[in-house]
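Only a portion of the chains appears, each positioned as in the full assembly.
Naming follows writing order (A and B), and every chain is counted from residue 1.
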Amino acid sequence: MSDSFKEILETFPNPHPNRDYLIETVCPEFTSVCPKTGQPDFGTLTITYIANEHCFELKSLKLYLQEYRNHGAFYEDVTNLILNDLVKITQPKWMQIIADFTPRGGIRTKVTVEYPSLAIHSQG
Amino acid sequence: MSDSFKEILETFPNPHPNRDYLIETVCPEFTSVCPKTGQPDFGTLTITYIANEHCFELKSLKLYLQEYRNHGAFYEDVTNLILNDLVKITQPKWMQIIADFTPRGGIRTKVTVEYPSLAIHSQG
């Protein structure tokens, strides 16, 4: 599933590859469909990374995320799959995605994934 | 007491067990009954964990927490008991529960429990 979406993503060369710096992109209009109930879900994705050679292009990111609009996806799974796609396409030094979903049944959920590893000590 | 409630909890397999990632679930509609006064208490539970093999299922979590609706429970005790139940059912790598209760007599209380151990240095 995710493989086909990934083809939408485009990159451009990191303009300053000799310096490590953070790029944070906030996408408050992410929506997918719950595979169990068929109901739409809504969330805000915050993608932060230190680029290596490639940065992802923002317009292609928007189109990529729109592919999930009518696609079934569980919270935990979709956050990991998007990280996998963005890592494959940009090969970053570090990347983190925080996906903050709106409440369902009075309960709201936030998933935080990192590449290459979760910095457990910085969860405070 | 807590044992019978725990049976309501259901799990599903962690879809990405090879990656450590954080799942945060916020439940602002927790209510129980004060064993001393018989008056209802209200609070917000924030459950954060790094799953091992199992994630807890959100609908079963909601039903589990509703079992406390007419149940006597002290702040410090109930937070620990819920942690015990969620740890038993999911066997997580790490789990934290922050229970933030509404004011009583002008005083409000927040209890923070962690498994396997409290990261004292991150209380700032």
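Note that a contact is a pair of C-beta atoms (placed from the backbone, for glycine too) under 8 Å apart; a residue touches a chain by one contact, two chains touch by 3 or more.
Just so we're clear, the structure is a prediction, and the values are computed from it rather than from any experiment.
Sequence-identical chains make up the whole complex; the displayed set comprises 2, and the total in this structure is 10 copies.
FYI, only the chains that are shown with their structure count from here on.
The angle of the rotation superposing chain A on chain B, based on CA atoms and rounded to the nearest 5, is 70 degrees. Annotation: 27 Å between the Cα-based centres of chain A and chain B. Contact residues of chain B toward chain A in the complex are 14-16, 19-29, 48, 50, 55, 58-59, 61-62, 94, 119, 122, 124.
Put simply, chain A touches chain B in their complex at residues 74, 76-77, 79-80, 104-114, 117-118, 120-121, 123-124.
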